[in-house]
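Starting off with a structure, shown below.
Here the complex is missing a single protein chain, while all its other protein chains stay put.
Which chain is which? They are A, B and C, in the order written, and residues in each are numbered from 1.
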Amino acid sequence: MFDILQSIIPTVLFYSAPLILTALGGVFSERSGVVNIGLEGLMVMGAFVGIVFNLTFADVFGVWTPWVSLIAATVIGALFSLIHAVASITFYANQVVSGVAINMLALGIGVYLTKVWYDKGQTDMVNQPFYTTDIPVLSNIPLIGTLFFEGVYVTSYLAIILAFVAWYVLYQTPFGLRLRAVGEHPMAADTNGIKVERMRYIAVLLSGALGGLGGSVFALTIASNFSHSTIVGQGFMSLAAVIFGKWHPLGAMGAALFFGLAQSLSVVSAGVPVLENIPQIILLIAPYLLTILALAGFIGRADAPRANGVPYIKGSR
Amino acid sequence: MTANNRLFGILVPVISVIVGLLAGAIIMLASGHNPIEGYAALWRGAFGDSYTLGETIRRTTPLILTGLAVAFAFKTGLFNIGAEGQVIVGWLASIWVGVAVEAPMIIHLPLAVLAGAVAGGLWGFIPGLLKAKLGVHEVIITIMMNYIALHVTNEIIRSILTDQATTTEPIAATASLASTWLQSITFYSRVHYGVLIALAAAFVMWFIIERTTYGYELKAVGFNRHASNYAGMNVSRNIILSMVLGGAFAGLAGTMEGLGTYGTISVMSGFTNLGFDGIAVALLGSNNAFGVVLAAILFGALKEGAGEMPTAAGVPTELVDIIIALIIFFVASSYIIRWALLRFKKGGNIDV
Amino acid sequence: MDYAIEMLNIRKEFPGIVANDNITVQLQKGEIHALLGENGAGKSTLMNVLFGLYQPEKGEIRVNGKPVNITNPNIANGLGIGMVHQHFMLVEPFTVTQNIVLGSEPTNKFGKIDLAKASKEIKELSDRYGLQVDPDAKISDISVGMQQRVEILKTLYRGAEVLIFDEPTAVLTPQEINELIDIMRSLIKEGKSIILITHKLKEIMEVCDRCTVIRKGKGIGTVNVADTNTTELASLMVGREVSFKTEKKTAEPKDIVLAIKDLFVRDSRKLDMVKGLNLDVRAGEIVGIAGVDGNGQSELIEAITGLSKTRSGSVTLSNKEITRLSPRKITESGLGHIPQDRHKYGLVLDYSVGENIVLQTYYQKPYSNASVLKYNEIFDKAEKIIEEYDVRTPSVYTKARALSGGNQQKAIIGREVDRSPKLLIAAQPTRGLDVGAIEFIHRKLIEERDKGSAILLVSFELDEIMNVSDRIAVMFDGKIVADVKPEDTNEQELGLLMAGSQVDKAGVISE
Partner (left out) sequence: DEDGAEDNTATEGNEEGTSGEDATSTDYSVAMVTDVGGVDDKSFNQSAWEGIQAWGEEHGLSQGEGFDYAQSTDKADYMPNLTRFVRDEYNLVYGIGFELKEDIQKAAEQYPDTNFAIVDDTVEADNAVSITFKEHQGSFLVGVAAAMKTTTNKVGFVGGVDSPLIKKFESGFIAGVKSVNPDIEVDVQYAESFADAAKGKLIATNMYDSGVDVIYHASGATGNGVFNQAKDIKQNDPEREIWVIGVDRDQHDEGTIGDHNVTLTSMVKRVDVAVQDVANRGMNGEFPGGEKLEYGLEQDGIDFAKTNEEAMTGEIITAVDEYKEKILSGEIEVPSTIEDLEAFEESL
């Protein structure tokens, strides 16, 4: 049992980290009332920037390259999400549609520029990706240390810590209260003197930053290069995590970890007696099936922020 | 007000397309390509001769259907992001019937087409049911259903339709939509009779939505669930119906690929993207049947023409994806276009 | 004269409409000043201008004599102006405290909201004005009256000196209205000034010092309430004579149309809200259900109309059991229903007026044939109804959303009455409407009665109940606790009955 856990937990952690980060972005955006189906595109942008930056500046930044790449991807991700913000907040665009366009645009730009810059459809592998490490001090704790803090990516814990930070910001600070108010009843927020549009811009930019971060973490811990097939569905899984987690940062984190667990089980199953005889196809679709069952059965109706997806037009009712 | 709205309804997409193409030209310039060459290649690739024209029609055909699939659900206030999965199962089912059944064409072909529609409908039924009965968010369920469709279809191709092969046998000629006549007049393009099915489907959608009591109910439920219930409509049934019919349209799109274009189905390592493109088509077409047809033609032509761009002008095909995305942004942000138009004709009083 | 607020020659335009045309309102310190006008006259718009939600095209605003430029609600708050909106501005999943501090939250040194501190302050404030608000309750769990008091607290918390109330009583029960009036008086005592928008002339006479009348966007003038009466106010507002007492012949009740026996109904929280209710309504009579909101009226209506399931008991319509039928079957059995919430239930706002007219009948002949809609028939019908019921709309093709509240209501009534239902349920049919519209609707209900319909009127307005009903059933705690004739009772007695007091055979009320 311990062995199984020991092989599952690190994989869950690295698999889930990009999903957690991106889902947190989704939580911010949707809590403020802006539907963000463009998480996939934000991840694509993040992966693209993370890889290109890493390839270009590896000589300059040395071992710090992956970290600097993450920052670059975070910033560019935020800037890129500005398009979604302008369309859906200032121009009252249908937010779902704008999100779909974000997805197409990110992939288009990423691959287009890859071809223009590198003259081929995919980049080389980076020389400065993230590597796993043992977390100092914590990895010395008996049992738990071995299970959770040995041979893990720091970025996984960055994701988990950010989930708690996001929870604190959303549920304990004035900023969070205002952000949620804007997503529930923008007009009420407005009459209380809160700048609805500004809050929403900030939230969408945060989702861009976190989506970019998630995409670059994926690229620099898992994929190692960028091509049209680097990000294929992780953004949608993150969106699922947002909803599955009931628009709550810790819920979203839990959902993302759950997806990681389901994926990991489908691989590890070969060595686990109970799982061994289950047909491969069942294990393959398990993450998706379980999500559906969970939504239909255990957690039932998830209440979205009430003003989610509704542009706020001053003076209309 | 109505006249003004109608004018906007036409102007907004047209302006969006123009601005999108302009943006594409700027991108080409910025990345060191000649936009005139690029667009000339695009045009040739889409409408250059009878062959490309045939291929453009072929490519447009499933886009019409996935566009309808998304638009139909939109009308009932539902977002069918699952057209992708419905396409896949529709494709699979039509091929299955095409391969496994032996019958004269008059039975076989309709049966195979129907199988595709039914499979897609079934794939829409599940999220519809969950939405109607348990209030589960259809977006997330349809996303999950897409993946399930992909994996299950691959498994069926490998283990049931073939003996661990990656592609099925071609369907019997009696189930094929291919047309030697259409091919012969288009220099062997793959245009097939499916385009007639797609156009008929557009007409059916228009008729259901605009002219029948079913459409009246579907739209009412989309606009206001409570009032529909108050008025005695069965809200659950309408939600399910909408997803099922939307799914059936998407299933037909898969059928077009199966019975029309390829005649087989292969193990897929990723999505067809027909379903996702359908979202764009539905939007540009303002969710109405006629608009969807026009939008599908535009996107079909852009995507078909893109193939000519790398060889003829050195422009990566992804430029077209960027252009399409930008067009969608502009349409979605039509407020800015309306605002600009109103500014433009300022002075004239604005009647609301 | 010392004015707290002066709004001078205000003009506010919306595309195609001048909502406020050169209106002047001057609020004296320490007064309650009424704003009176028909639906759509421009009252809310004017107040939204004062509160900084809209910018006026012309005119000047002075606070304590100083000209100011109020470009957003923050500035209004800073100037000591608070507004209690017609549609509450509360975030439902939040607590009372969270709603009140929203936008001006006290924090501790970690940037965390200091809810404990805020909660204490709010409690104190609430006690001082006798508002009785629980700071830790969730908005979604408290009554409408309580929500309104939260709105008041919100303004007080921000140090408002001038409070604007936009139709505060439209959503309140008689008891709550009395409480609100007390609250307003205590606010005045504390030195605040109040602008009150209301359609209820009686309230103006009761609490207001002066009244400014607006008609079709134009200021008609300001009168001292002491020097006027309701009739004069009404004619100032509408521009013609209005009668308050609805003329009607005595009822001639015939067969029983609606019979309810031992009805039990649960609400969404699975609590019994209707508890063994019995009621008969006969053809040709109007039975008014009086009661404080939350005593099971909504559940009763939902059960009769089939919108929610009954737990036990039976409902028959013209001797036909309809207890477990679908809403459609019940409608087909001869029920008409003017719903309480016209936006949620009564209309599909994005459908045209014409399409809304056939909301329950679209599938029947002549509006459709073999499932194919016949739009000519539909719009012909709609033309007739908007004509007959005086629905003011540019055309039958206009979206219902674009109509004012009163006209939306008239369209619904036209639709329901036109089907000549055996039973017509009218729930709060005049809520939020001006006197002209109310008069019209009452006349229509009586006309229907005279044609032989059974009418069940549910209203929180005792005036309306007293005026229109032939028989009054008082509902308390899920049961009918009294059945009286309007001429045998008075508002005071009804009020007590509604509060749960018993009436013995001799008509003496005991606690």
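What we mean here is this: a residue touches a chain if its C-beta (ideal position, glycine included) is under 8 Å from a C-beta of that chain, and two chains touch if they have at least 3 such contacts.
Source: prediction; values computed, not measured.
J.: For the full complex, can you list every visible chain touched by the one that's not shown?
T.: A, B
J.: Touching the hidden chain in the complete assembly: which of A:V232, A:I282 or A:A296 does that?
T.: From the options A:V232, A:I282 or A:A296, the contact with the absent chain belongs to A:V232.
J.: Considering the whole complex, not just the chains shown, which residues of chain B touch the missing one?
T.: The missing chain touches chain B at positions 49-52, 55, 59, 151, 154, 158, 164-167, 170, 183, 187-190, 261-264, 266-267, 269-270, 272-273, 304, 306-308, 310-311, 317-318.
J.: Kindly note down the residues of chain A that lie in touch with the hidden chain.
T.: On the chain A side, contact with the omitted chain comes from 6-7, 10-11, 14-15, 119-122, 124-125, 127, 129, 131-133, 151, 218, 221-225, 227-230, 232, 234, 263-264, 267-268, 270-271, 280, 284.
Heads up, the rule we're going with is that only the chains that are shown with their structure count from here on.
J.: Would you identify the shape of the chain contact graph, picking one of line, ring, star, complete or other?
T.: The chain contacts form a complete graph, every chain touching every other.
J.: Top contact pair of chains, counted by C-beta pairs?
T.: A-B
J.: Based on the averaged CA atom positions, which chain is farthest from chain A?
T.: C
J.: Rounded to the nearest whole Å, what is the centre-to-centre distance of chain A and chain C, using the mean of the C-alpha atoms as each centre?
T.: Computed value for the inter-centroid distance: 46 Å.
J.: Averaging over Cα atoms per chain, report the distance between chain B and chain C in Å.
T.: A distance of 46 Å separates the two centres.
J.: Could you grab the centroid distance between chain A and chain B? Build each centroid from C-alpha atoms only and quote it in angstrom.
T.: Roughly 28 Å, centre to centre.
J.: So which bits of chain B are touching at least two other chains?
T.: None at all.
J.: Give me the residue numbers in chain C that touch at least two other chains, ranges are fine.
T.: Touching at least two other chains: none.
J.: Across the complex, what residues on chain A touch chain C?
T.: Those in contact with chain C are residues 168, 172-174, 177-178, 180-181, 184-185, 187-194, 306, 314-315, 317.
J.: Mind listing the chain A positions that touch chain B in their complex?
T.: Interface residues on the chain A side: 37, 83, 86-88, 91-94, 96-98, 100-105, 107-109, 111-113, 115-116, 229, 232-233, 236, 239-240, 243-244, 281, 284-285, 287-289, 291-292, 295-296, 300-302, 304.
J.: Taking the complex as given, what residues does chain B use to touch chain A?
T.: It comes out as residues 27, 31-32, 79, 81, 130, 134-137, 139-141, 143-145, 147-148, 151-152, 155, 270, 276, 279-280, 283, 316, 318-322, 324-326, 328-329, 331-336.
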